[in-house]
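Here it is: the structure, laid out below.
One protein chain omitted, others in place.
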Amino acid sequence: MVGADLENLVNESAILAARRNKRTIGMSEFVESIERIMAGPARRSRVLDAEDRRVIAYHEAGHAIVMEGLEHTEGVGKITIVSRGQTLGYVMPLPEEDRNLRSRAEYEDTIAGLLAGRVAEEIMFDEPTTSASNDLERVTKLAKAMVTRFGMSDLIGPMQLNPGESNPFMGMEIGHQRSYSEDVARKIDAEVRRIVISAYERARTLLQERKAQLIAVAETLLEKEVLDRKEFLHILEGNSPAPAVAAANAD
Amino acid sequence: MVGADLENLVNESAILAARRNKRTIGMSEFVESIERIMAGPARRSRVLDAEDRRVIAYHEAGHAIVMEGLEHTEGVGKITIVSRGQTLGYVMPLPEEDRNLRSRAEYEDTIAGLLAGRVAEEIMFDEPTTSASNDLERVTKLAKAMVTRFGMSDLIGPMQLNPGESNPFMGMEIGHQRSYSEDVARKIDAEVRRIVISAYERARTLLQERKAQLIAVAETLLEKEVLDRKEFLHILEGNSPAPAVAAANAD
Amino acid sequence: MVGADLENLVNESAILAARRNKRTIGMSEFVESIERIMAGPARRSRVLDAEDRRVIAYHEAGHAIVMEGLEHTEGVGKITIVSRGQTLGYVMPLPEEDRNLRSRAEYEDTIAGLLAGRVAEEIMFDEPTTSASNDLERVTKLAKAMVTRFGMSDLIGPMQLNPGESNPFMGMEIGHQRSYSEDVARKIDAEVRRIVISAYERARTLLQERKAQLIAVAETLLEKEVLDRKEFLHILEGNSPAPAVAAANAD
Amino acid sequence: MVGADLENLVNESAILAARRNKRTIGMSEFVESIERIMAGPARRSRVLDAEDRRVIAYHEAGHAIVMEGLEHTEGVGKITIVSRGQTLGYVMPLPEEDRNLRSRAEYEDTIAGLLAGRVAEEIMFDEPTTSASNDLERVTKLAKAMVTRFGMSDLIGPMQLNPGESNPFMGMEIGHQRSYSEDVARKIDAEVRRIVISAYERARTLLQERKAQLIAVAETLLEKEVLDRKEFLHILEGNSPAPAVAAANAD
Amino acid sequence: MVGADLENLVNESAILAARRNKRTIGMSEFVESIERIMAGPARRSRVLDAEDRRVIAYHEAGHAIVMEGLEHTEGVGKITIVSRGQTLGYVMPLPEEDRNLRSRAEYEDTIAGLLAGRVAEEIMFDEPTTSASNDLERVTKLAKAMVTRFGMSDLIGPMQLNPGESNPFMGMEIGHQRSYSEDVARKIDAEVRRIVISAYERARTLLQERKAQLIAVAETLLEKEVLDRKEFLHILEGNSPAPAVAAANAD
Partner (left out) sequence: MVGADLENLVNESAILAARRNKRTIGMSEFVESIERIMAGPARRSRVLDAEDRRVIAYHEAGHAIVMEGLEHTEGVGKITIVSRGQTLGYVMPLPEEDRNLRSRAEYEDTIAGLLAGRVAEEIMFDEPTTSASNDLERVTKLAKAMVTRFGMSDLIGPMQLNPGESNPFMGMEIGHQRSYSEDVARKIDAEVRRIVISAYERARTLLQERKAQLIAVAETLLEKEVLDRKEFLHILEGNSPAPAVAAANAD
């Protein structure tokens, strides 16, 4: 790798970390970025076709509205559909205080926010696309971590279900053996599914109430490509749902 | 490896990527090409026997007609039964805008297009051959990706079912552990099967309606070996199915 | 790694070992510390936000009260919520005689003490957080060791269930095969769960009786950040539960 | 390895490839040959005992008659019971046009031809021997490939069941994970068994009808050790079954 | 490692081998000793606390009385509770003739002798400790070997159930595959459990009859730290159970 590649690698990793609301670039971001650069160097600096741009705009608008609308997710700092590397668009959260702990409610809202891109597409276009792939990966990992790492599922209880999973090779998972019975595997799957489906329903309810906002944000994005917080909030205000709905949503 | 081998390697990889509608040669194409060259250097530049040529002609004609006939697949750019390396024939899609997203409908039509080669053989010769091996591999991977990567199966939901699957060794799968229960494995298998069988039926219905086109394209291919888009469309026009059938097929 | 990194590594390892009541730094502490330093060098010397500090204070107070209150756990030497490295707070046990054996009762009380941080959060905030992750890992490993290594489960009996598990690579677990049937796996899971849930209930009962102490210790921690044994015992005395309750708890 | 070993290695590989009707020596033939040479260098140039010779003669005669008698198998070029290396005898097929595709019917007939050696022994001696080991390996691989690679089983459908199976290490199978559920594994096993048993019955029926031919070919082989196509066909003609039977067998 | 480390390694290995009644130090003793030295160099030459010493004394006394009392175990040569390295105490068997074969009865009695340490603790203190960890490991391995290696279980029969288990890496078990069905795994588990529980009951019955001996031996050990055979037998004689009981025990 020459210098330009390394610069590209760092850039990709930084964007990945940003999408994951991480303040630092971790091992996993580097690894993913290397894979991406290896797999598709020719895709950098591309121009999206019109249909893709439209899907992305609604996808990012969905993320932004749910992230802003739920209690335990971070506020929206910036929304962009300028593609860069593998990233076709993203929502940059507000800088927050440097928090170390996450509650179950935060996990649940984060999962709903991640699913909101897919939900927005379904509401508008009725057809799921591949755009949500990274979101679904994070959703599944978060829901699984709630159940198997953080003891946040009452069915499983205050335990960690793969204590032997972390291995000495810097957190990469190689060849570890499942340490529990098929019965417990089934319970984990059921709990993960319950968490994901429940968050999906919450995102769907919220975005259907706020469909006017969704359309307004997405259409402005298609026009301007980037929205800062001020612009975003301004659009929301101009398209807020009826008070009754907003109140019902607040609890 | 000497220079000629490398050239051959790049050629094989490029054809493989083309068959997969990829614009760039990825790691997987290189790996497959290396295997092929190691396994059978003596097979290059061979002459097909007459029976094989006939099967291939109908096989490629089947691909072409379904790819052209379904709404979400790419148009046909070129059809050839000139064999080269391991590739006995292929359909080159039209250059399309550089799309980044794929919808469920596109996946379903792509799978139907991939199965159409096998379907054409069954309609004409009643007997499946090994010619569809690469198609079936792609079909299964695409259907599995729909279910486990892109959340396109309602039974499984918006999740990724092997979040730990991608590993740091450039996407090659080595020794990773299945991360879900036997119950979920059974659901995945059932969904993958449902998607494949449904696409197969659609390809079969379409090709049976357009059997005249199939025969015309295949017989011309046997004669000319290569058809460009213009020639291909010309044959289709001269052998279009009855309007009633075409209309029924359009929805 | 330069000198400062190594110093940091040793510090991290020492804190990890202390949290685990180990007198020596083992291989596993080194490995974990390396991972932590690799993953997040930027997080050192951070300031906790107010909400996190409050959760941590109650979490550590919960540990301290249950460790002090149960018969077979070590007394509390020091409590701190000064974060350092990945460690946001911890309870330092009293130096004890150099014991080599542990009884089932000690394991059960140790597990209850480890779960007490999570229990305290639930009593005060109703919502679990990620703070208990390391505690849950230790809890699960201890409960599993009781069942599969030390023959402390009557259902399983005086056996070791993975005699082939310890391997020559310094105790790290790589690729070993489960040596028992699915039936036994199910029994192990049931026993581990029974032990953990039972300890959880004991910690919960004890902390609910001593909620006044919990609040007093946590609030003082928030003010002073560090409590030594004398200060800690002084707070307990000033907030002891009604005698009846204390007596009931003593058996 | 010195020169003579290498020569021996190439010879062994060539014979193996010939027995598999391959025109080129592949990686798998080299690997097997290395194993064989390592395992038993002293067995080269041995003399078979009389009983073994007799079993081999009927075994090869069985192969030859079924290969000649079925519609989709290659004609017999040469039959030999001169042992060389690990190979105690073999049937060399007629040189055929360089075919690339194989139909389901060809696979079914090839499997029947491979099983015919075993069948001949059972008809004549009532007792199976180890002589069929390589045949059974190929039979199982071919039947499994029909089901899992070439989509030739209606129960499984047009899919490939281990898309992740081929790995980058030149086709050698190391540590890949089964990618389907136990349910599908059971269906595959049932289909593979159905294909093998059905081919076995066909070979048995055919050889029982042509028992006179079987005896004539085998006894001539015992006398002459090698038969060319002309000699072989001449024996068949002199011992053809009753016309009614031959006609019934033709469909 | 410097010279002192090597000396220590050899010492540890020798003690381990002695505890296992082995006359030579094997690979497994070296590996275990390396692990122990790496894990806890600081623990050498420690002083046991009083409670631990008491548990160890009864534990070793239990071993000694059952080993002496059963027909097929070796006589007691020396008992010590002087801790050294990881070993807190042990019973040194009498030097015996160099036997090569072991009968099922010897295995059963050896297992009972190994379990007797745990049994003694339960009889005296009602609470199991971690002291029996090594004993339980050996017990499980011996019982499993009886069932799967030596054909000593009628339910399984005269077979070896993991013929592929021993591998070329000097007996260390790495990544081998279980070669039998879940049904057989369940039967093995049941047989291993039956053998262990039955030996446990025999050790318990014997020690309960001889509780006076147990107390006398353990209390003398606490006083003298080491007992030779003569001293041990003298204590037994002074505390022998009623003749009726001894007779009942003799069959």
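Odds and ends about this structure:
The chains carry the letters A, B, C, D and E, assigned in the order they are written, with residues numbered from 1 in each.
Keep in mind that, in the parts below, a residue touches a chain if its C-beta (ideal position, glycine included) is under 8 Å from a C-beta of that chain, and two chains touch if they have at least 3 such contacts.
Everything numeric here is computed off the predicted structure, so don't read it as measured data.
Within the whole complex, touches from the chain that is not shown fall on D, E. Per the touch definition above, the residue from E:Met152, E:Ile195, E:Leu214 or E:Leu236 contacting the chain not shown is E:Met152. Within the complete assembly, D:Ser131 is the residue of D:Ser103, D:Ser131, D:Ser153 or D:Thr220 that touches the hidden chain.
Interface residues of chain D with the unshown chain, by the touch rule above, are 31, 34-35, 38-43, 46-49, 51-52, 55-56, 83, 88, 115, 118, 125, 127-133, 136-137, 139-141, 143-144, 172-178, 182, 185-186, 188-189, 192-193, 196-197, 200. Residue-level contact of chain E with the missing chain is found at 23-24, 26-27, 97-105, 149-152, 157-161, 163-164, 166-168, 170-171, 175-177, 179-184.
Here is the rule we use: only the chains that are shown with their structure count from here on.
Path length between chain D and chain E in the touching-chain graph (shortest route): 4.
One inter-chain figure worth recording: chain A and chain D are separated by 56 Å, centre to centre, where each centre is the mean of the chain's CA atoms. The mean-CA centres of chain A and chain C are about 32 angstrom from one another, to the nearest whole unit. Within chain A, contacts with two or more other chains are made by residues 175-177, 182. Pairs of chains that satisfy the touch definition comprise A-B, A-C, B-D, C-E.
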